[in-house]
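The other protein chains are all here in position, but one chain of the complex has been omitted.
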Amino acid sequence: MVKFGVFLKRELRLLARQKSDWLNPVLFFVIVLTLFPLGVGPEPNMLRIIAPGIVWIAALLSVLLAAERLFKDDYRNGVIEQLVAARHTLLAFVLAKIASNWLSTGLPLILLAPVVALLFNMELPALQAMTLTLILGTPVLSLLSVLGAAITVSADKGGILLALLILPLYIPLLIFASAAIEAASMGLEYRGQLAVLLAIVLFSLALVPMAVCSALKINVS
Amino acid sequence: MVKFGVFLKRELRLLARQKSDWLNPVLFFVIVLTLFPLGVGPEPNMLRIIAPGIVWIAALLSVLLAAERLFKDDYRNGVIEQLVAARHTLLAFVLAKIASNWLSTGLPLILLAPVVALLFNMELPALQAMTLTLILGTPVLSLLSVLGAAITVSADKGGILLALLILPLYIPLLIFASAAIEAASMGLEYRGQLAVLLAIVLFSLALVPMAVCSALKINVS
Amino acid sequence: MFKWLDPLAKPETLFHFCGKLTPWLMGSAIFTMLLGNIWGLGFTPTDYQQGDSYRIIHIHVPSAIMSMGAYMAMAIAAFTALVWQIKTAQWAVLAIAPIGAVYTAIALLTGMAWGKPMWGAWWVWDARLTSQLILLFLYFGVMALHGAFSDRQTGAKVASLLAVIGVINLPIIHFSVEWWNTLHQGATITKFGKPSIDPSMLWPLLISLLAYKLLLAALACYRLRTAILENEQHRPWVKQWVAKQ
Amino acid sequence: MNIAQSTFAVTAPVLLSAQGLSCVKQDRVLFEQLSLQLKPGELLQIKGKNGAGKSSLLRILAGLARPDEGELAYLTQPLSTQLADYAANLCFIGHQSGIHEQLTALENMQFWRAAAELRAVDDYALLAALGLAGLEDIPCKMLSAGQQRRVSLARLWATNAQIWILDEPFTALDQSAISSLQQHFIQHLTQGGAIILTTHQPLTLDYHALHALEIQYRW
Partner (left out) sequence: MNIAQSTFAVTAPVLLSAQGLSCVKQDRVLFEQLSLQLKPGELLQIKGKNGAGKSSLLRILAGLARPDEGELAYLTQPLSTQLADYAANLCFIGHQSGIHEQLTALENMQFWRAAAELRAVDDYALLAALGLAGLEDIPCKMLSAGQQRRVSLARLWATNAQIWILDEPFTALDQSAISSLQQHFIQHLTQGGAIILTTHQPLTLDYHALHALEIQYRW
């Protein structure tokens, strides 16, 4: 785990060097959200109803976009090839990538929740629920996006393919997260949905890193 | 213009070699559309109201994602460097890129309009209006996305930066297109909106290709 | 079990094995298909509620059920490919995927055609419909992924990986979509209940189901043979076989 | 260098000349007050240690970057007024190969034919002569490092350009490919062409007008 520390520091250093890497997903998130009132019309009630779903769709797209190039540079430069040859450090490297992806996109989205609530006239309970679902859900988003990025790293065209692969996997998350927010905004209990989200996080935390490692190995050989 | 033909053939050949290049944006478009009912809820009336905005946002995102890597390969391999060194053929190359981007993403979206109408239970007039706005609007989407791709080609992480540069430019398009579809679905006249869209197309057709060329030149030197 | 399966991992043996199997499978598929359809379409009574439109059930139900069966078969092949590093299993994954996708598409299209008279709309966001649509996307994902690699080997392996990941996802999607609908209470159209089926309709249905299963196996064997030939074309045994033809 | 040749060189027009070039990267001066001349039939080898500034100089000479100081002239006219003509008479191949990995060798040749006005030669024969027989129709991604380099260099057999600027053309090539490339250099030079190149490997053939320009590594 010392290695995890070194690798994470490397990723964070890269982020610090290129601020656009974490600023852009955040801005993208906000911009996509502002497009909706423009496209759908400014009717407040309507907006409040569609808000939970839309927040989560925007979150997905921005995490996905951020993940797309996560492994590309390291693949092209031969870094991944050599990590695979060195074997035992691959998992720490993958975990560092996942952590840095979450720190640079998931975390800012959580911090941004109040702004979103403001944009869509959400009430306090809905805001709380949204924050909670984001806390539980964004790690899953990161995990899934990193998985997609690893699967497609040697593919000839990454971008959209990645999205195509990940979107179906992402559906349960979307359903339960937006259901929780909706329940909260109607003053209902939403612990059930949160519990499901928690289960999804734990499940993917346990399985996805290994899957990412084997995806990288396959792509290199 | 003989050169434009050769270059376009090259791009189309690349597309034919990788069917995923044009299949994926289409699938992505459909998948994003299906995410909305899942996030927002399956209520048909609600869906019908938000449909125009959502269609256009999904169209934007899929064209954008398809454009993202448009110049990357050619830049990395030094093809663009050498086209800039050869000078006079750059514009034909850029036009071919724009055309192929539209053929591979804009056109399929237009052809997909009936399916979309089906998914969202849209009526015939709304479908007509949607098709018309897509015909006028997707070329603009392609032009703007190609511009963004050219601007960010040497930026170290292009993906999201591109999205950011292009999204604001896209707002007028979004507003007028979805207004047109909405008007049509209420049985109103929407020639005004179409005229505005036409103006936007012509304007960007005139300006964007030159801008792309100079963006590429700046990125190479 | 493994003693029996192990030689089949060898492309040459598998090729000849499939070659022997294909005509039998295809023959019985055609036979059961004809039997089921003639019985189902010609000799069952007209439904008093739905008229004759319900007869589409003989295409819809078997293709819907087998679209999931095909996915399971594909995922098992993929799992074998990844764990035991068997190349032929990779090719089997890619042999099954398009067939499954077509089955899924048939189920969707026949369902939609049936839904129009029943529900008054081509498409509603019902749980079962939605999860079937997502199944189609999963198939497309596997196929698109394979196509996206210029290195054939890598493409096949990666597609297998996705097929395995997708199978974990299959029940999750299935149940979450079901809960989603009940949670929202939004659907205005009552879901179609399980129609209690008259035995005179059940039998042809079961025969059709068998027919679709056989057809899947036959087509998969055929495609697998082609894949083996393509991937092994440099091997002497292929050259010998081609010379014999 | 024999006398007949050098007289020819004196009377020939100057193709490309540079006066007082300097190049600054970050806060480092790579070279200053560098001048050079290139006449038909001449091969100019830019020498220097790793990081001396050879590639930077070549990019300036190819018109891809601007010098921080100094003037370039093509056929005695300032280069800035002649850019299009110069570009049409130039073939530049840099560290990157300039081929698209997804396209086959043949398709890359076709692309270069349109982009850089190559002669209409028989591509199959040309590629076969370069040792790529049978590999014309697979994406270049699947070629080995040296084979990709060969595809990239194939352009030199079909170009009409008089001035070639080549940044380490021998990279990844095996010995036989290097010597046939050098043979081709000599042919180009005797037909009145001119070449500027960098390489860390020795030039093994006998060139009539071989000039060297050494850039000192400065810190």
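Going in written order, the chains are labelled A, B, C and D, and every chain counts its residues from 1.
Note that in this section contacts are C-beta pairs under 8 Å (C-beta built on N, C-alpha and C of every residue); 3 or more make two chains touch, one makes a residue touch a chain.
These figures come from a predicted structure and were not determined experimentally.
Here one chain is not drawn; of A:Trp56, A:Phe93, A:Tyr170 or A:Tyr190, the residue touching it is A:Phe93.
The hidden chain makes contact, of the residues D:Val29, D:Val121, D:Ile138 or D:Leu205, with D:Ile138.
Considering the complete assembly, chain A touches the hidden chain via residues 2-3, 6-7, 10, 13-14, 17-18, 73-74, 76-79, 81-89, 93, 220-221. On the side of chain C, the interface with the absent chain consists of residues 85, 233-234, using the contact rule stated above. One chain of the complex is left out; on chain D, the residues touching it are 25-26, 48-52, 54-55, 95, 131, 133-135, 138, 142-147, 149-150, 168, 171-178, 200-201, 219.
Convention: only the chains that are shown with their structure count from here on.
With centres computed from Cα atoms alone, the innermost chain of the structure is B. We define each chain's centre as the mean of its Cα atoms; on that basis chain C and chain D are separated by 57 Å. Residue positions 102, 139 of chain D are each in touch with at least two other chains.
Annotation for chain A: residues touching 2 or more other chains are 155-157, 161, 164, 167-168, 171, 175, 182.
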